[in-house]
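A protein chain is absent from this complex, but the other protein chains hold their places.
Then we have chain A:
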Amino acid sequence: MVPTISRRQALTGLLGGAAALGLGSACGAPALQLNEQAATGQPRAGGVMRIARPAASAAETLDPASSLSAYEYLGAIYNRLVRLDRNGETIPDLALEWSPNSDATVWTFLLRAGVRFHDGRPLTAEDVRYSVLHILDPDTASPQAGPLSIIDEIVAVDDTTVRFVLGTPNAEFPSLLTAYQCYIVPADSAATIGSTGIGTGPFALTSFAAAGAGSVIANPDYFDGAPALNGIDFYSIQDTSARVNALLARQVDLLSQTNLDNPTARVVASSNGTTVASVPNAQWYTIPMLATSAEFADPDVRMAMKLAYDPTAILGTALQGTGTAGWDNPVPPELAAWADVPRAHDPEQARSLLQKAGRADLSLPIYTSAYEPNLTAIATAYAEQVSAAGINLQITNVAADSYYTEVWMVQSLMVSYWFTGRPIDQLLNQIFRSGSSYNESAWSNERFDQLLDSARADLNEESRRSKYADAQRLIVEDSPELTPVFGDRLVGLSEEVVNYDEYGFEMDYLRLGLREA
């Protein structure tokens, strides 16, 4: 955490400078001052927290493998084999240790002994085998089935040993099991798990209604000790302003999956009894330029789109400083695998690149929507920036509910975002590899794909990391994907809440609590 804070402080200083030069004075408001993180402290015993969440739809389920899982519940009631820490390293959860064979094609995991599901059944290697096979089952249509399809065979060696046999060598295989679809459920539970929610987690399910209210209660037998809270009540509130009203009226203590826009964050931060915590760099904002489009098939045009803008200015105006400038490297700076890839801000060179490509009068729409509160601000700031290089972008705002079906991967230029908290191997393979279903810019680079393959096969930590660094360099130099900024997620919560922390698609449910009276 220490290097993160100093980096952010350095940034704040930089932004202050930008504001003094007149960049920030246009909007008149001072930069948003918010807590670095939620309050910490001794939680009171027996607290029950109320969390408001936007439900995915009336078809949502507690089956973690599904793309419709009610994801706030998952971290409370289930465990994975392994999870991610802040640096992107894989750390133990239900598995205590794991090791590959000599060419990383067979991985053996040793489970914790004595872990029990909420219904009293002991956790065994068979449950792990079943859970992963359930993800791979085509009928489940799990989003994680693709990345895990490298698994050829799963063997429950004995009660606490499970072995994965892979089709290709993969030194980063354990990190694939950190995805939030990979929670472990009891064997033979596929038909019922969506409503029973039986897991090994710190909380046990007491009730659940799709798109409705539900609750969980502390699991006193949790292997890592009982959680600070006695229980959590979840409520589903679809409308963002209704969710904020519920917090301001103290009907709920925390808004999950809600990145407050800056004006709302100000209201919540200055209201009595409520505050705002930021999850640093939780939102990875992107501007994919579709490589299959007429404009962006040319690498010179792509490079010009990069050279033409200054990410720090976008951070200052669109996010009012709450985040980190991206400089087109999609890897969040917290990850140990992050590489420093310098990239110039040079509108003049951008102009000459466009001239060379015969696109000196580049003019096209940039699509945005209210799907996420910062998308339009980022689109506007970016369009303003690149106009210095003679690029004319028309902001085109479209309906939010069809944005990801009609615009994403269809229009040549749009603003989008992802959550950070993916391990490096999954991030690069899922979003940048040729042909991946998540490859939003339709980039295809043979050398990049080879680099990823050779990194996966490389058991040497150091040389693997340097391959990932080369891959990042390739993305900055050639890919049609812009990463202008990483944004902090601004989370509204009650001043009563202590130890709120969220990373890698999961809250820290064990330590989360309510302040002592």
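Heads up, the rule we're going with is that a contact is a pair of C-beta atoms (placed from the backbone, for glycine too) under 8 Å apart; a residue touches a chain by one contact, two chains touch by 3 or more; residues count from 1.
Please note the rule applied: contacts and distances are computed from a predicted model.
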Tell me the UniProt name of the left-out chain, picking from "Hydrogenase", "Cytochrome P450", "NADH-quinone oxidoreductase subunit F" or "Peptide/nickel transport system permease protein". "Peptide/nickel transport system permease protein"
Can you tell me which of A:49, A:76 or A:246 touches the chain that was removed from the display? A:246
Any idea which of A:88, A:143, A:288 or A:332 touches the chain not displayed? A:143
Omitted-chain footprint on chain A covers residues 50, 52, 56-59, 67-68, 141, 143, 146, 209-213, 235-239, 241-243, 245-246, 248-252, 271, 399, 401-402, 404-406, 408, 437
